[in-house]
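A single protein chain has been omitted from the complex, and every remaining protein chain is retained in its original position.
Lettered A and B in written order, each chain numbered from 1.
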Amino acid sequence: MGSRFLLSELAGKIGARLQGPDAEVTGVAALDEAGPGQVTFLSNPQYARKARETKASAIIVKEAIPGAGCAFLLTPDPYFAFACAVEQFHPPVRLAAGVSAQASVHPDAVLGKEIHVGPFAVVSEGAVLGDRVTLYEGVRVGKRAILHAGCVIGSDGFGFAPTPQGYRKIPQVGTVEIGDDVEIGANTTIDRAALGVTRIGPGTKLDNLIQVGHNVQIGRDTVIAALVGIAGSCRIGNRVMIGGQSGLAGHLEVGDGVVLGAKSGVAVSLSADETRAWSGVPAMPHRTWLKMVTLLPRLPELFRRVMRLEGGNPGEGEE
Amino acid sequence: MGSRFLLSELAGKIGARLQGPDAEVTGVAALDEAGPGQVTFLSNPQYARKARETKASAIIVKEAIPGAGCAFLLTPDPYFAFACAVEQFHPPVRLAAGVSAQASVHPDAVLGKEIHVGPFAVVSEGAVLGDRVTLYEGVRVGKRAILHAGCVIGSDGFGFAPTPQGYRKIPQVGTVEIGDDVEIGANTTIDRAALGVTRIGPGTKLDNLIQVGHNVQIGRDTVIAALVGIAGSCRIGNRVMIGGQSGLAGHLEVGDGVVLGAKSGVAVSLSADETRAWSGVPAMPHRTWLKMVTLLPRLPELFRRVMRLEGGNPGEGEE
Partner (left out) sequence: MGSRFLLSELAGKIGARLQGPDAEVTGVAALDEAGPGQVTFLSNPQYARKARETKASAIIVKEAIPGAGCAFLLTPDPYFAFACAVEQFHPPVRLAAGVSAQASVHPDAVLGKEIHVGPFAVVSEGAVLGDRVTLYEGVRVGKRAILHAGCVIGSDGFGFAPTPQGYRKIPQVGTVEIGDDVEIGANTTIDRAALGVTRIGPGTKLDNLIQVGHNVQIGRDTVIAALVGIAGSCRIGNRVMIGGQSGLAGHLEVGDGVVLGAKSGVAVSLSADETRAWSGVPAMPHRTWLKMVTLLPRLPELFRRVMRLEGGNPGEGEE
């Protein structure tokens, strides 16, 4: 990497206007994590308070934020301009063949056939990579982790900014960290973070054909069955169990010890405080769900009974 | 390709009887699209009108159609016989290694490791193919399209004719066209058309682990989240958004601008006229769905209330 720009220079490249002192910057980072020499962005005014506390050298933003101690790169569409900035620092990498000379693979790791290990990827002691596993650039795999055939770790997250000219790709320049003793099933896909890290905690087991979105954080000793989809930025706790074909919307938290039934759809954060077990679409306490689904096939009967109470005729089209 | 048969000769090979003038034929096509020198078929008598208008040299059909200006290949099972005819014109192709010498790959395309590009496939300027991407024979990839690792474009559609001896494979001899600026996620699969083209329109973005069936047509700037399944011959419009794990039954239309919630199941065609947003299984207007799911956990309570209205005892087993 190693790109460096003056803020004034970067402003020109991303269509923004610099307000505040010029300075050299060397990279991009999220609002929470950016430090001196880095550029961040703010598109949601809700987070103005965070912007005041940032240590970044500059914020890409619509309007200057009173009280923030950094420079501003002003633009009508900060998210889009940030995407452009990310591209300046991370030009696309050509995929290298086989194991990159810049990757670090422990001599006691076991590598399958036709695997791809990108530059700056790290494969630790005792890790086992099945056939045709793809580890993109910078992905880290912990000790004794097992990755089955066909899984793809670190491909681009699904992030696009709508523009009048169609969707524009948001560069995905974070990475993925797979903890020690993790197992990942065949053809499962784990996306790299947009910025930062998508993280699978130690001891966690993922079955086949699972999708883990960008910036997801999964704790330790969590078990996830096949065909589950976890949208971007979810935080899943420790010792969570997720049944097959469940789905989680983005930016949710699932607390330690939660048990999620198969085919659940989670639209709000869940904890194990009220009850451990959740099921259904949208997810409700499992006991409630069980009672509900037992009655569902009797819904036509219920309609008939209500009609009878109303003095109506069950022939009137309830069924 | 390049096979040529007399209709009388083809009749023998597929177990049909020729009625009408003999002629040389060079290929197969759908009823709508067949021209002179081509053979088509009719298994659903509903389409007899279309058969009268066909420009095909011959129709494989159960009984001759009065008023049709072509020859007939008569057989008790036209769909099966058509499958046999397709095989005559398209003998199976052995997969070639790496990039076929008969493929056309633009010098400014970026190719990953261990990719397969079949004969007659076309990869355009600026396209990026991730590791282990498979492009089967004849697939076309547009400019600046990005295909992530492990995706499979152009494998056989899922088509089988039931016979007393078990299912018989319907040859899948169409192709796939991926438009400009399309992005396709890791391990996503897009089947080739049975006949004709499976088409992904320009600017459309597909996430990981999506299944697109044969002959599906997707418009431009449409966004589809992970683990969605789209059955054969669906037509999805422009600027549609489809939530994760949704499924669409075959032969449906989804109009421009429709927004489909996660985990929806679509069984009939939808448009954005009544409402843009749809959710649920089967899909209903999203507002209706929201009201409905809010009440679902209260179904046991409703049963108890109705029983009370009927003068019954809530202990009688409603729960």
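Everything that follows uses one rule, which is that a contact is a pair of C-beta atoms (placed from the backbone, for glycine too) under 8 Å apart; a residue touches a chain by one contact, two chains touch by 3 or more.
As the structure is a computational prediction, the values presented were derived from the model and not from experiment.
Checked against the hidden chain, the listed residues A:H148, A:R168 or A:H214 yield one contact partner: A:H148. By the touch criterion stated above, the residues of chain A touching the omitted chain are 110, 112-114, 128, 130-132, 146, 148-150, 181, 183, 185-187, 202-203, 205, 207-209, 220-221, 223, 225-227, 244-245, 262-263, 293, 296-297, 299-300, 302-303, 306, 309-310, 318-319.
The chain not shown here touches chain B at positions 92, 94-98, 114, 116, 132, 134, 136, 150, 152, 155-156, 158, 160, 166-167, 169, 187, 189, 191, 209, 211, 213, 227, 229, 231, 245, 247, 249, 265, 280-282, 284, 288-289, 291-292, 295-296, 298-299, 302, 305-306, 309.
The definition used in the following text is that only the chains that are shown with their structure count from here on.
For this pair, chain A with chain B, the centres built from the Cα atoms lie 30 Å apart.
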